[in-house]
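Of the protein chains in this complex, one is absent; all others appear in place.
Labels run A and B following the written order; every chain starts at residue 1.
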Amino acid sequence: MKKQIIISGFGGQGVMSIGKSLVEAAVDEGMHATWVPSYGPEMRGGTANCSVVLSDEPVGSPVFTYPTELIAMNLPSLTKFEPNVVAGGTIFVNSSIISQKVERTDVRAVYVPCDAIADQLGNKKVSNMVMLGAYIAATGALKEETIRHMLVEMFTGPKAKLVELNMKALEEGAKCLEG
Amino acid sequence: MEKELWKGNEAIAEAAIRAGVNCFFGYPITPQNEIPEYMSAHLPEAGGVFVQSESELAAINMVYGAASSGMRAMTSSSSPGVSLKQEGISYMAGAELPGVIVNMMRGGPGLGTIQPSQCDYFQATRGGGNGDYRTMVLAPCNIQEAVDMTQEAFDLADLYRMPVVVLGDGMIGQMMEPIVWHDIPKRELPAKDWAANGRRGRDHNNFVTSLRMDAPDCEEHNRALQRKYDLISQTEVRWEETDTADCEILIAAYGTPARIASSAVEELRAKGVKAGLFRPKTVWPFPSKRLAEIAGQDSVKAILVVEMSMGQMVEDVQLATKCVKPIGFHGRPGGMFPSVEGIMEEAEKLLKEVQ
Partner (left out) sequence: MTTVYRKSAGLQDRELHYCPGCSHGIVHKLVAECMEELGVIDTAVLVCPVGCSVFAGHYLACDAVEAAHGRAPAVATGIKRTHPDQLVVTYQGDGDLASIGAAEIVHAAMRGEKFTTIFINNAIFGMTGGQMAPTTLLGQRATTAPHGRQKEIHGSPIRVSEMLATLDGLAYAERVCVTDIPHLNKAKKAIKKAFELQLSGVGFTFVEVLCACPTNWGMAPLEANKWLMENMAAYYPLGVIKEVQA
């Protein structure tokens, strides 16, 4: 298995942390993984993206031109990266703020109203976790227990209550695949 | 051993702490800020000293001072900042002081860009400051290697009494990947009986200086430095090669481009193109001898050098191989990096041209 994923959106949408969570979980599961951020001014509010490779084999190039999956959290990201996704790949669209549809017909499109779901859960910040839930459900790349384990380690002490919220966000994201 | 996920810059800082660095002096510049940030939080916990200096000039001179007094000292920066450090690096070379300097290269010239680059190869491998001198230059291509090399850099610096540069690029500093912490084999190191840290009963004072006012004395000093550099060129050369035994197209690259090239080699092989990779792990001393041997193989039709610059290491490849085979160059300067597809295309094009 080898996944080359681009996750892109506005700074503050948690795109970097979606990537980090994927890599962390993959490493927990014994896979090889790399995370490369686009860094610089975009970190401070503009468009940000990161490139993630998950693989059973050691990772050669950590950067790539053609992703197997694109997670587009905003419209500029969809416009920029849609043409590069490999045929048969998957594009995840944050349909809460992207009204446009995926134009290509040789890729799978998954629409996830991340922000709307996060709002319903009462915390806008978990919108990226909703997307992560959708990604995992769609690709089967990682196990849900791994993510839960990771969240338990991440949120400790007074923050422990956030584990359930985040798990709920993952579940709701996964449900978007059912329709 | 357990794999841990680390960001390159933070891993380098942690590696230095594990290697027993006593002090770190640095000044902010992107893309290496996580190194001083990590040091400011964790080095004092480990009993060391962190100072944010007023400039890169001051930082390297703090390293010079601490090293003079026998400490394991370190600084890090990125290209424009490393230019400023050249003064101190030259003085350290002259005074034969150990120290570790990390350069997370970014695109230049001038302010250039904060994106990854390899445009300081000449500066790093030719000395960089004034005078006839070299620094050892270790060039990691992934975070595991960055961590291992940083730890070893301190021993190398102490052993040869010279500044050692860890030459990374912004990509290595900024990316995350799993690593394993292993114990780096320790070397037998000489006592620092030259250090100026108080006489403590010694019958003479130690005076650490790069000044050799008397010309014959200065000439002899230069010759002695050269003997040391010659020794290092014999004993400390490192490289890695993949699929070189029967390769027709040899790709030579270091750092991040070498990593990208390794994927290109794999894909070229899958297509039936006999590609191989030669990756210097020390860019000074440069692995000239082995590279010349491979270039001389009957199988090798051409060499493609890939860099994130307009062509710097390519000159060392030309010198090493004496151009016995055609040498092509594929460079992406200014913060861009080569793609797997781009390298494959250049390799196939070059191979077609020479056949």
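Rule of thumb we're sticking to: a contact is a pair of C-beta atoms (placed from the backbone, for glycine too) under 8 Å apart; a residue touches a chain by one contact, two chains touch by 3 or more.
Keep in mind that what you see is a predicted model, and the values were worked out from it rather than measured.
Student: Which visible chains touch the chain that is not shown?
Tutor: The chain that is not shown touches these displayed chains: B.
Student: Touching the hidden chain in the complete assembly: which of B:W6, B:Y38 or B:Y91 does that?
Tutor: B:Y91
Student: Which chain B residues would touch the chain omitted from the figure, given the whole complex?
Tutor: 22-23, 25, 49, 51, 53-55, 57-59, 61-69, 71, 73, 87-88, 91, 95, 196-201, 205-211
The rule is short, and it goes like this: only the chains that are shown with their structure count from here on.
Student: Which chain B residues qualify as touching chain A in the complex?
Tutor: 3, 5, 30-31, 114-115, 170-171, 174-178, 259-260, 262-264, 266, 337, 339-341
Student: Name, in rising order, each residue of chain A that touches chain B in their complex.
Tutor: 20, 23-24, 27, 32-37, 39-40, 59-65
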